[in-house]
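Everything on this sheet refers to the single structure shown next.
One chain of protein is taken out of this complex; the other chains stay put.
What follows is chain A.
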Amino acid sequence: MDFRFDIIMEYAPYLLKGTLITIGLSLAGIVIGTILGLFIGLGKMMRNKYLAFPFTVYITVFRGTPLLVQVLLIHFGVVPFFIGETHAVAATIIALSLNAAAYIAEIFRAGIASIDRGQMEGARSLGLSHVQSMRHIILPQAFKRMIPPLGNEFIVLIKDSSLASVIAAPELMYWGRAMSSQYFRTWEPYLTAAVIYLILTLLLSILLHSLERRLATE
């Protein structure tokens, strides 16, 4: 079997551009998803069951349906409904953010719930308000415990951004598929894409590991 490096070289500029867009989509998904996820997680933890209910529904729906279905609905339904035309990049960012937010909300909730009740009592007994206690005592500790599951979620998000290729957002996988259909080749485009995804997720893991080590006490 011959392996045609020449077509990889030919596609290199597109693959590079696609990689940058993949990084952009993933970063947007991570940032927006994390912010949304925090609010949804806190929403689900509200004592008032009626107020918490919509957040529970949100998490159930977005975790319980395939991301591909969400991407298609948002791309061909939601985005055109609001702006009158399709926009693949916007649709991808919205779908990734909304989907990740549901998972991240659960990570936040679990992280906060894992902090010993005594921590809140200790803080409140000193006169700190509920909000102050959350901000200075509970959330910093919960955040540390959330890093590993958040890292997992971010890695999943990078990989899932490849689904955007079906709505022709010009990210890495889109160019991989373009290359495959132009030359009727399988190994070169998809192996190249796989290696690039692997590098991205490895870099992210290394970053998160060093963050984890930096936050270690003792």
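Criterion: a residue touches a chain if its C-beta (ideal position, glycine included) is under 8 Å from a C-beta of that chain, and two chains touch if they have at least 3 such contacts; residues count from 1.
The working rule: contacts and distances are computed from a predicted model.
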Among "YeeE/YedE family protein", "Transporter", "Methyl-accepting transducer domain-containing protein" or "Polar amino acid transport system ATP-binding protein", UniProt-listed name of the chain not shown: "Polar amino acid transport system ATP-binding protein"
Residue among A:S114, A:S129, A:S181 or A:S210 that touches the chain left out of view: A:S129
Of A:T56, A:T86, A:Q119 or A:S205, the residue in touch with the unshown chain: A:Q119
Full-complex contact with the absent chain, from A:K17, A:K144 or A:R185: A:K144
In chain A, positions touching the absent partner: 116, 118-119, 121-129, 132, 136-137, 140-141, 144, 217-218
